[in-house]
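What you see is the complex with one protein chain gone and the rest in place.
On to chain A.
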């Protein structure tokens, strides 16, 4: 067996170009398998690590398409009654956070300024959303209740206002266009994508301040809902949509989104792409296998005399068969190995471009390796059996 392998390698060495060309199908096939699994796995890993587990139990309710267009007959408002109704009608909710947004200009006394959307948030909102403090502290319950004039800045916002990183405790002016208020920077957030909420270019003050100073009886601009069981997030999302539809009789009155359902969509897209690549891989491997069969038939035809000599020297049909099977398996394993290397290289480049972390599934590599050997054995069987059946007298007489 081992000698057959060495002999096979020697033969390939003599026909390098031909061997390589006949291997292309296998290389592309195995390469695709590696790329599919690696990219799929890396993408899933990246998506999950970006959003973390923190966002998976949240969903966001905002005005739907119809009400944004002003085409809605039903007057839905995210007021305190809605909060109660939501609480009463939907099971499995943990917390409901109302959020109000104000487009503002943040200004320093010296003149440096930034245009951001400042959100009025309820106690614990940022913590629930998965944000982390780089420095400073969160708003307390009393900050919210009292409407304290404290502000927490997102990383980029803080960076543009205070390039030297000395923002904490500084006074800044929030200009809503209508009113101007002075705030103290209470905290600065880490630069981190967190769940449903993109905090980096935002700023936050207590919703209590919003109620006290800007709008005494406010409707929320959006609602963040935290559910008790993150496996139920998607179901809860559907329940809320159905519930709103049932009492309003309108579709698209609210838009409910969750990380969980977004991840599901990403997963769906990825599996569609994977299916596509898998069929490319399958076809390549099939074509590659036929290529191997072809090259092996050519080899057997070219080496009729060698087969005759070997038979004259006492090789049994099964010895000849195993010689050519080993050769076919060896050639596809070489192709498989090249395919694996090419696949890994392309995956590394692709994940780098996509800014994903490179995650390889070694089980897929192992599978590809074994599979390519199997392709060789499967498609090499017929040529090998032909070689074994050759009549020694005819084979010896051939040129």
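The rule we apply is simple: a contact is a pair of C-beta atoms (placed from the backbone, for glycine too) under 8 Å apart; a residue touches a chain by one contact, two chains touch by 3 or more; residues count from 1.
Here, contacts and distances are computed from a predicted model.
Q: Per UniProt, what's the omitted chain called: "Alpha-D-ribose 1-methylphosphonate 5-phosphate C-P lyase", "Thioesterase", "Succinate dehydrogenase subunit B" or "ABC transporter ATP-binding protein"?
A: Its UniProt record gives the name "ABC transporter ATP-binding protein".
Q: Who touches the missing chain here, A:79, A:113, A:175 or A:306?
A: A:306
Q: Have a look at A:215, A:318 or A:357 and name the one touching the chain we're not showing.
A: Once the missing chain is taken into account, the touching residue is A:318.
Q: Please give every residue of chain A in contact with the chain that is not shown.
A: So the residues of chain A touching the missing chain come out as 3, 7, 10-11, 14, 305-306, 308-319, 392-393, 396.
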